[in-house]
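Report on the following structure.
All protein chains but one are shown at their positions in the complex.
What follows is subunit A.
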Amino acid sequence: MADIVLDKVSKRFPDGTTAVQDVDLEIADGEFVILVGPSGCGKSTTLNMIAGLEDISSGELRIAGERVNDKAPRDRDIAMVFQSYALYPNMTVRENMAFPLRLAKMDKETINQKVEEAAKVLELTALLDRKPANLSGGQRQRVAMGRAIVRQPKAFLMDEPLSNLDAKLRVQMRTVVSRLQKQLGTTTVYVTHDQTEAMTLGDRVVIMRGGAVQQVGPPQELYDHPRNLFVAGFIGSPSMNFLHAKVEEGRLRTALGDVPIGERVRRELEAGDAPRELILGVRPEHFEDAALIDDETRARGVEFEAPVDIVESMGSDKYVYFTVEGERATAAELEELAADAGAADFAGAGSNLVTRLSAESPVREGENRRVWFNLEKIHLFDPGSGRNLTLHEGRSAGALAD
C-alpha cells in the first residue's frame, strides 16, 4: 500500500499532440480516486503512465515516495484491471490468478493458499479449473479482479473495468468493487467515462478534459460546487440545464423570465472585463411544481410558465420536459459535452428544459404548467472561459448571495 503523487506529469506524443498536460495529483494511501472525462481526455493515458505502460514526457511520478518514472511496470508493484479483462486464454482461472505469484517465484503452497483466498472473496472457487472462454462476462471480470488482488500490490489501477458488462451487472459489480476496495484498503485509481460510476465509487473524483484536470474533489462537492461549465455539465444525470442569460438593468434576462441577482454576483459583473452575456445553469431537481411549495420556499426562487412537452413518471418523482423559447446557450464546453453524449446533431429548435418534480404533481403532457426554481442553487457561467461566477471560495451560493 502506498500513496501516489503526480507532479506536473505530461505526455506528449512524437507527432506533437499533448495527451496529458501538467497533471498534479496527490492520491493518499488507501484512497479510491476516479479519473473521469469524455473519450480522448487523457484519463487512460494518465493511468498507463502510472502503470508504466506509457513513458512520462515530463514531470515526476512517485509511488510510496519513490520516483518511478524510469521503472518498468513489473518493478512498480501495481496491479491493473483492463476493460477487456486481458485474461490469459490458455490458462485456467487458477493459473490466471496464480500467474503474477508464479512470476514472483513464490512457493507452490503459498500460491495455492493465496489463490484460494482470493477466489473465496470473489466467489470464484467453483470456477477455478475452467478456462476463460467458458466464463460469462461477469465471471471473467471477477477473475481479472482476482488476479489483481492475489498479489497484494501497492495500488490497483482499473481501466474501465465494468464497461463491457451489461447495465444490471455493472451496478452489481460496482458494489463488489467498492466493498473490495474498502476491505483491502488498497490505493486505487479507477478510470471511467461514466459519471454515475465516478459519483458512486470514488472517495475523490478527478474530472479531465483535453488532457488537463478540471476539478478534483469528493463527488458531492463536484456536484454542488462545479468550478466550471464543463464539470457542471459532465456531472449529474440528467445533466444540468443551461440557458442563455443577458445582464440588463441589474437583472438577468432569461427564457424563464427575469432573475434578480445578489450583491456578490453584481460586484462580479461590474468588473471591467465581465461578460454581458452569461449562461445560467439549473439542475433538474431544483425545479418544483409551483402549486406544491409553501410561501417561504417560494420567496427563495422565481416562477415561470411553460408548455409541458413530455412527462416521465419514475414512481418516486417525475421527469418533466418543457420546451422553452429563446436563445440557446452556446459555449465550447457545451458542444464538447453534447458531442460526447452523441447528441450534437440532435438538439432541435429552442431549449429543452429537464425538470424533476414531486410525484404528487398532477402535471400532464400538453398543458401549460407553472414551475418554480430555486435561486440559491443556480449557477452562472462565463461562456468565454467557462468559469463559475457564483463560486466563492470554492462554494456556490446561487445568484442571490450578498
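For this structure, a couple of remarks:
Here is the rule we go by: a contact is a pair of C-beta atoms (placed from the backbone, for glycine too) under 8 Å apart; a residue touches a chain by one contact, two chains touch by 3 or more; residues count from 1.
Quick note on the criterion: contacts and distances are computed from a predicted model.
For the omitted chain of this complex, the UniProt record lists the protein as "Carbohydrate ABC transporter membrane protein 1, CUT1 family", which is one of "Ion-translocating oxidoreductase complex subunit G", "Carbohydrate ABC transporter membrane protein 1, CUT1 family", "Cytochrome d ubiquinol oxidase subunit II" or "Anti-sigma factor antagonist".
Within the whole complex, the absent chain has one touching residue among A:43, A:94, A:147 or A:244, and that is A:147. Contact with the omitted chain, checked across A:40, A:73 or A:326, is made by A:73. Of the candidate positions A:90, A:220, A:297 or A:358, contact with the unshown chain belongs to A:90. From the options A:104, A:274, A:310 or A:332, the residue with contact to the chain not on display is A:104. Counting over the whole complex, subunit A has residues 48, 51-53, 72-74, 76, 78-80, 82-84, 86, 88-91, 99-100, 103-104, 132-133, 147, 151, 157 touching the chain that is not drawn.
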